[in-house]
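Can you keep this structure in mind? I'll have questions shortly.
Removed from the display is one protein chain of the complex; every other protein chain stays in position.
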Amino acid sequence: MKIKIFTTGGTIDKIYFDQKSEFQIGDPQIVEVLKGANVTLDYEVSSLLRKDSLDLTDADRIRIHDAVSADSCRRFVITHGTDTMIQTAQALGDISGKVIVLTGAMQPARFRMTDAVFNIASAVTAVQLLSEGVYIAMNGRIFRPDRARKNVAMNRFEDLPETL
Amino acid sequence: MKIKIFTTGGTIDKIYFDQKSEFQIGDPQIVEVLKGANVTLDYEVSSLLRKDSLDLTDADRIRIHDAVSADSCRRFVITHGTDTMIQTAQALGDISGKVIVLTGAMQPARFRMTDAVFNIASAVTAVQLLSEGVYIAMNGRIFRPDRARKNVAMNRFEDLPETL
Amino acid sequence: MKIKIFTTGGTIDKIYFDQKSEFQIGDPQIVEVLKGANVTLDYEVSSLLRKDSLDLTDADRIRIHDAVSADSCRRFVITHGTDTMIQTAQALGDISGKVIVLTGAMQPARFRMTDAVFNIASAVTAVQLLSEGVYIAMNGRIFRPDRARKNVAMNRFEDLPETL
Partner (left out) sequence: MKIKIFTTGGTIDKIYFDQKSEFQIGDPQIVEVLKGANVTLDYEVSSLLRKDSLDLTDADRIRIHDAVSADSCRRFVITHGTDTMIQTAQALGDISGKVIVLTGAMQPARFRMTDAVFNIASAVTAVQLLSEGVYIAMNGRIFRPDRARKNVAMNRFEDLPETL
């Protein structure tokens, strides 16, 4: 079973760039994480973008969409900033015949205390077990994008409240 | 959805005890891992044993078996030494109506470079998606115990070779 | 021998604040570092400021100066941003009878790969061995502020080149 991994930026890959006293998006960390855990899956990583998800444009989302739909692979993990992860997930909703799991992190993978490793593992595991569709793996849970939201104040993803 | 977590020892929880120049099995690390990743699942952790899996006896396996079967919960993650994880998994094979995922680590969770976080995340995610049965989550993959083995030399779990 | 530690901010204490997609200066990390290394010295930590050193004003430097000179303690470690550490060190040059060592970090202490622990240890050790004066502990070396500079491109402190 092969998994295609696309990285698009986000907090998960941020580094601290001392010369400019700021955080920037660095090289994707997912390969280090998978190797560090001795993951024996057949996977391939491709860096599509390096953006904060608040800066993603419609053109960027089309690019992500086309990268997935044009690929003959069936299972995809996409690392993405958490701010607009749901939006991108929804933009992939019309792709059939594929299992797509988006994940990211609230704390950069390069931090000592980070959710990055956990979330990557969650997404990589989920993508092997789920049936076709688009999902979000955050906070140890799997969400359908249409039924989830990012609760910024509480720093987590959760189910949309039930609506009448 | 509630998950019951049982810890039984193994490398995943080993600590270095300087006074005796040796490793010992310390307090289970899984709660730190789940909190560190801001996991929002409803879970409960219970420490059943603190043993190297090579030291587990039949009585120990019966104890693990009974803890699972007597529990009204449906979904279980069991952290366990990797050496006899498959054996314990097989001993749980007669329990119906439950989803049971065993995991562990080749490097202690307290190490800077460890597979512990990844494996815990993998197991916690898989137990929410799998149907009833017993499984092993290691190296980023989900195995059926009857079709897996631990390849000690290569430091990983893998499928049993096809037999004629 | 008692050591007084003043924290003033800088990269060493930066955290990633996801809600604002930016870094901020968080709680000083030096106590965690000293406890984590089981440092048995008699020390006291006081947080004077939480600023990037590029944002320090003359009033801030006077504040640091007065905190040191008014304190009956003889030995001081000051954690500080690296950009203007030399400037602050020079502003302390008129204080007699005290050993003052400034240090900081190029990568936040909360990162997995950081120079923070090393630099704190270097400063805390140096302040016990040096005679009165003001010094900078960075990159494993001890510098006199008047004979050092921060080489931003190379990300390190070094001796000023010899001048005729």
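Labels for the chains are A, B and C, by order of writing; each one numbers its residues from 1.
We take it that a residue touches a chain if its C-beta (ideal position, glycine included) is under 8 Å from a C-beta of that chain, and two chains touch if they have at least 3 such contacts.
What you are looking at is a predicted structure, and each value in this text was computed from that prediction instead of being measured.
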{"item": "Contacts of the hidden chain among displayed chains", "value": "B, C"}
{"item": "Selected residue (touches chain absent from view) among C:Ile64, C:Ile78, C:Leu102 or C:Val117", "value": "C:Val117"}
{"item": "Residues of subunit B in contact with the chain not shown", "value": "11, 14, 16, 18-19, 21-23, 52, 54, 82-83, 106-108, 110-113, 152-153, 155"}
{"item": "On subunit C, residues whose C-beta touches the chain left out of the figure", "value": "33-34, 36-41, 106, 113-115, 117-122, 124-126, 128-130, 137, 139-142, 155-156, 158"}
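In this section, only the chains that are shown with their structure count from here on.
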{"item": "Touch-based graph of the chains, sorted into line, ring, star, complete or other", "value": "line"}
{"item": "Identifier of the chain whose CA centre is least distant from the whole-structure CA centre", "value": "A"}
{"item": "Same vs different contact residues, subunit A with subunit B, by half of numbers used", "value": "same"}
{"item": "Mean-CA-position distance for subunit C and subunit B (Å)", "value": "44"}
{"item": "Euclidean distance of C-alpha centroids - subunit A vs subunit B, Å", "value": "26"}
{"item": "In subunit B, residues with contacts to at least two other chains", "value": "none"}
